[in-house]
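With one protein chain removed, the remaining protein chains of the complex are shown where they sit.
Labels A, B and C are assigned to the chains in the order they are written; within every chain, residues are numbered from 1.
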Amino acid sequence: MLLIECPWCGERAETEFSYGGEAGIARPADPDALGDAEWADYLFNRSNPRGAHRELWNHAQGCRRWFGVERDTVTYRISGSFRLSGGVGKRED
Amino acid sequence: MKKYSAFSLVRNAISHNRRWREAWRSPEPRPEYDAIIVGGGGHGLATAYYLAKEHGVRNVAVLEKGWIGGGNTGRNTTIVRSNYLWTEASLLYEHSMKLWEGLSQDLNYNVMFSQRGVYNLGHTLQDMRDIERRVNANRLNGIDAEVVSAEQIRKDIPFINTSPDARYPILGASLQRRAGVARHDAVAWGFARAADKLGVDIIEQCEVTAINRDGGTVTGVETTRGTIRSPKVGVVVAGNASVLAAMAGLRLPIESHPLQALVSEPLKPVIDTVIMSNAVHGYISQSDKGELVIGAGIDAYNGYGQRGSFPTIEHTMQAIIELFPVLSRVRMLRQWGGIVDVCPDACPIISKTPVGGLYFNCGWGTGGFKATPGSGWVFAHTIAQDRPHELNAPFDLERFTTGALIDEHGAAAVAH
Amino acid sequence: MSESLVRRHGLESLLAGMPGSPSADPGVSVTIRGDLGHINVRGNAEGTGFVKSVEQVLGQALPIRPNTVSAGQHQVFWLGPDEWLVATPSGVAAELAGRLKHASTGIHASVNDISGGQIALMLQGPKCRDLLARGCTLDLHPGVFAVGDCAQSGLAKANVVLALVDDKPTFMVVVRRSFSDYLYRWLAHAGSDDGVTFRDA
Partner (left out) sequence: MQPQRLPAGGRIDRSKPISFRFDGRKLEGYAGDTLASALLANGVSIVGRSFKLRRPRGIVGSGAEEPNAIMQIGKGAHAQPNLRATQVELYNGLVARTTKGWPGARFDIGAINDLFGKVFSAGFYYKTFMRPKSWWRLYERIIRASAGFGRAPTEKDPDRYEHRNAHCDVLVAGGGPAGLAAALVAGQAGARVILADAQNEFGGSLLGTKHSIGDARADEWIARTVEQLAALDNVTLLPRSTVFGYYDHNFLAIAERCTDHLPEEERTGVRQRLWRVRAKQVVLAQGAFERPLAFCNNDRPGVMLASAVSRYIRRYAVRPGKRAVVFTNNDSAYETAIDLAEAGAAVVIVDSRMGGAGSVAERAANAGISMLTGHIVTDVVGRRRVRGVRVAGWSGNPSYLVESSIRIECDLLAMSGGWSPAVHLHSQAGGSNEWDTDRLCFVPGAATQANVSAGACNGMWSLRDCLREGMESGRAAASRCGFDAADVDLPTTRQGHDNPPQPLWRVPADAEPERCPKQFLDFQNDTSVADIRLAVREGYRNVEHVKRYTALGFGTDQGKLGNIIGMAVLAECLGKSIPEVGTTTFRPAFTPVSFGVGAGENVGDLYDPVRKTAIHEWHVAAGAPMENVGQWHRPWYFPRDGEDLHAAVARECLAARQSLGIMDASTLGKIDARGRDVVEFLERVYTHNVGKMKVGRCAYGIMLGEDGMVLDDGVMARLGEEHFYLTTTTGGAANVLAWLESWLQTEWPELEVFLTSLTDHFSTIAVVGPNSRKVLEKVGCSIDLGKDGFPFMTVKEAELGGYPVQLFRVSFSGELAFEINIDSGYALAMWETVMAAGEEYGITPYGTESMHVLRAEKGFVIVGQDTDGSVTPVDLGMNWLLSKDKDYLGKRSLARPDCVRSDRKQLVGLLSSDNSTVLPEGTQLVEVPDAPVPVPMCGHVTSSYMSACLGHPIALALVAGGRVRKGETVYAAMPGREPLPVTIAAPVFYDPKGERQHV
């Protein structure tokens, strides 16, 4: 069971969190301007890397904040958590 | 290669089993092949077999980075069924089912396909609506399926908890009698042996490190055992599809997750069929060795670790006890994990790609094992003819652009 | 008027049916605080004036440090960087909520009286930590989770707000109303070896 650090509540058990998938996928500013393929890329395609992965977690049972985590998808080791601001996955500091 | 039979067993026993030949060769890779299959799992080996058998393409190499059948083929809970919801999926899986029904004889290798019947339990009124809908569709598609009542289930499945006071009472189920289980390792070995017999080179410990292209078309692959040229490369690497796709500059609508399973200690026969429950999130059958083979849920996070989190296992044990209270004192012997490549619509991709001569077969989620022969069969056709067979045409990559998804979450859910 | 109305916490019949195993000194005694009102307050802690105006109405500090409680006339729990729970006698909750709303007009804030939506349980006795540890992954060791600390987490399969009120120890567990029946049954089951008893406030 993973031990995840919520930027506000500190380290908590994985069961307190819900997973939000790959971070950094910003919603297109003007969807209507996109072709079907570009829209599909935003909608469905994921980098799904083997290794370092920046992903979203929500402290669902806790403070209900969404935040980012950098985790290795093979070792599952977590290198750090970060708060979000101004759109998905951007570091605050 | 000698034929396998009771007779050959006795004859070899007399010669102290010292005359058995190897089931498949371990050749050095040649510099060029007519087609390369990347991935020596069940699907890849089946693809090579049917390329040789159905399309006469025998100058084929199967490249496996580890040992054949070492991925999900050797890690799954071996359920085989074809009772899917949408016609596109049903026909694909039913084609596979028909191949399963003659596979041991076709391969001359006993894959122990055992049509014990698969029950998909319904616990809510909506479950039952979905079951009715799916069963009716199956029948119209020529797939055996029936709706069974809670009373019938009580008669058919000893020890199952059909109490109306259960937290999620069993209201009924769909039953596919032709469905069942098979011996997973034997599927890989059987296809390998049969493909090898037809001239296919099966090359283990050979990892693909790059996909070579000239302009928009594929020219071969770089491997840990050197460059191998080929005008056609079929990639079927569950748990690694996105990584291989990246080598060809492609992005896939796939996320890889841990999927866990566990077995109990070997018991005398107690469960004779396959029981699956989406609502209660567990599924169970008993192997010929006596082990209860139990499937757990998918872990939520992306993971290539071939292991998941313990709470998923705990939840599965709760689910099994909810379904079979008598199993509470039975013990888990071993747990493990595989990597499932999940598509947004819980259906696979068996498709040409923007790169000429490069084909992908991936995204089977939790449904790969049961499709093994059918997947190989249609993928072989797609590679040999450079166009999909009508059975896999709907599973083109293009569907994610057009929106023609085939949403099998209902029929797939956790349990396969 | 609302003061005169009789509020139900919904666990009355459970209490009558399974009050637990009565013993001289129970390992855990659970008190159902149906008499508490709950107010959910949202606002920007860094934001202009929000904290000040809320504190003026409350007459006590708004806990800014995560997972802490400010105890005073009311009990104020940190729930998130922009969310707090105010627990106060139910008789005055509606009126207090009104004043908080009024005080935060023009400010980015949100105040909701959710008294009907939550139940507070007080767990007291030597076996409290053992019982909670059966269903909660938090480290409740006195050196880690001290008086004045609170946390949101899971207790068995219910989400709860958990706080250490004093070092008797007394824990306050706040659970959503629709889960309270389940949590009651879980406490009774998991605590059956500890002689858990239940009573009304």
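Operating definition for what follows: contacts are C-beta pairs under 8 Å (C-beta built on N, C-alpha and C of every residue); 3 or more make two chains touch, one makes a residue touch a chain.
Nothing here was measured: the structure is a model prediction, and the numbers come from that model.
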Chains in view touching the one left out: A, B, C
Residue, one of C:Asn40, C:Gln60 or C:Gln124, that touches the chain absent here: C:Asn40
Missing-partner contacts on chain B, residue numbers: 4-6, 8-10, 12-14, 16-18, 20-26, 66-70, 74, 87, 91, 102, 104-105, 108-110, 112-115, 123-126, 128-137, 139-142, 146-147, 159, 167-168, 183, 185-186, 189-190, 204, 264-270, 286, 288-290, 307, 309-310, 313-314, 317-318, 320-322, 325-336, 344, 399, 401-405, 407, 409-410
Residues of chain C in contact with the chain not shown: 1-2, 4-10, 13, 34, 40, 42, 82, 90, 94, 108-110, 112-118, 130, 133-139, 141, 144, 156-158, 176-179, 181-183, 185-186, 189-190, 192-193
Interface with the undisplayed chain - residues on chain A: 1-3, 13, 18, 20, 26-27, 30-32, 34, 36, 39, 43, 56, 58, 60, 64-66, 75-76, 78, 84-89
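Keep in mind that, in the parts below, only the chains that are shown with their structure count from here on.
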Between A-C and A-B, the pair joined by more C-beta contacts: A-B
Averaged-CA centre spacing for the pair chain C and chain B, given as whole angstrom: 49
CA centroid of chain A to CA centroid of chain B, Å: 30
Separation of mean Cα positions, chain C and chain A [Å, integer]: 31
Set of chain A residues in contact with two or more other chains: 15
Touching two or more other chains - residues of chain B: none
Residues of chain A that touch chain C when the two form their complex: 8-10, 12-13, 15-16, 61-65
Chain A contact footprint on chain B (complex, rising order): 240, 242-243, 246, 251-256, 300-305, 309-311, 344, 400-403
In the complex with chain A, residue positions of chain C that touch it: 66-67, 79-81, 83, 137-138, 151-154, 159
